[in-house]
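First the structure, which I've put down as structure tokens, then a few questions once you've had a look.
The complex appears here without one of its protein chains, the remainder shown in place.
Moving on, here comes chain A:
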Amino acid sequence: MFTATHEVEKAHDDGIWCVAWAKGANLVVTGSVDETIKCWNGDTGDLVRTLKGHCLGVNAVDADATGRRLLSTSLDHSMILWNLDTGEQVTRIQTNPVETWGAQLAPEGDIIAAGSQTGDVNLWSVETGGKIQVLKTSGDFSMAIAYSPNGKYVACGSKAGAIDIFDVEMGKLIHSLHGHSMAIRTLAFSPDSAQLYSGSDDHRVQVYDVQHGETIATFSGHGSWVLSVASHGDGTHVASGSADRTIKLWDVRARQCVDTLTHHTDQVWGLAFNAKSNQLVSVSEDKSVRWYKAVV
């Protein structure tokens, strides 16, 4: 169970689309349609820094395993790698339109996985800014991508509702899952990389066994699109945020909803846990960032 602790009401000028908890720097990083990225003190919620560099809305932020590097992508179809300690741009990669969607950083911070209009997933080298590998998907546009914490897998979820899991090293598709009937908006791996969580426009959250490609659980309860999922550090819980304005916490083993948070007044676009998973942060179209802490 989580309880709300504090919030920043007008954190951005407009809806907030994405959030990441950069663990090393202990920063909560938020990206908004107002074109800015803001870094907040993970504990106090004080604004630490505002990052400017995109000329359109920021639709994804993702930190590497160290929590000192941050990838941001925008509707301006550029990807920027930031040094979180200094707030400087490390690299900026300009791509073709629609080639940055759902971009995710490898845990090592060296590779970026991002979808493309053809549906294939491109792997970009951070160093050179060039494409190094193409993962051929089952065809449709990838709305959501996830890099596994062990760096071994990339999962992508399509507009049509299919999920493909790739073994990155082998560059090979290992599972194609068809549990959802509508667009996949969000994907996340469990900390041990053994499970994959997905959220879809069909209002459901699903849990898969990565190795065997089987569905472990299906959670219905949201009343609208599921826009974000975040995996809890204990490997048995997953949080989901929805266009129905609620956040739900699911117990994967018990296969049930254990908590519902209803503080936001518009759709919940993003969720992130801190390193210990005893804190949760959420961002919403209502322009606010909200912090919650675990209560036992």
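Note that a contact is a pair of C-beta atoms (placed from the backbone, for glycine too) under 8 Å apart; a residue touches a chain by one contact, two chains touch by 3 or more; residues count from 1.
The working rule: contacts and distances are computed from a predicted model.
Colleague: As a check of understanding, state which of "Glutamyl-tRNA(Gln) amidotransferase subunit C, mitochondrial", "Protein required for normal CLN1 and CLN2 G1 cyclin expression", "Exosome complex component CSL4" or "DEBR0S4_03312g1_1" is the UniProt name of the chain not shown.
Modeller: "Protein required for normal CLN1 and CLN2 G1 cyclin expression"
Colleague: One chain isn't shown here. Among A:C39, A:I111 or A:A243, which residue touches it?
Modeller: Touches the omitted chain: A:A243.
Colleague: Which residue, A:F141, A:F166, A:F273 or A:W291, contacts the hidden chain when the whole complex is considered?
Modeller: Checking the options A:F141, A:F166, A:F273 or A:W291, the one contacting the hidden chain is A:F141.
Colleague: Which one touches the absent chain: A:V48, A:V90 or A:M182?
Modeller: From the options A:V48, A:V90 or A:M182, the contact with the absent chain belongs to A:M182.
Colleague: Of A:E7, A:D110, A:D167 or A:D266, which residue touches the hidden chain?
Modeller: Touching the chain that is not displayed is residue A:D266.
Colleague: Contact with the hidden chain only, please: which chain A residues?
Modeller: Here the touching residues of chain A are 14-15, 17, 33-34, 55-57, 59, 75-77, 96-98, 101, 117-119, 139-141, 143, 159-161, 181-183, 201-204, 218-225, 243-245, 265-267, 285.
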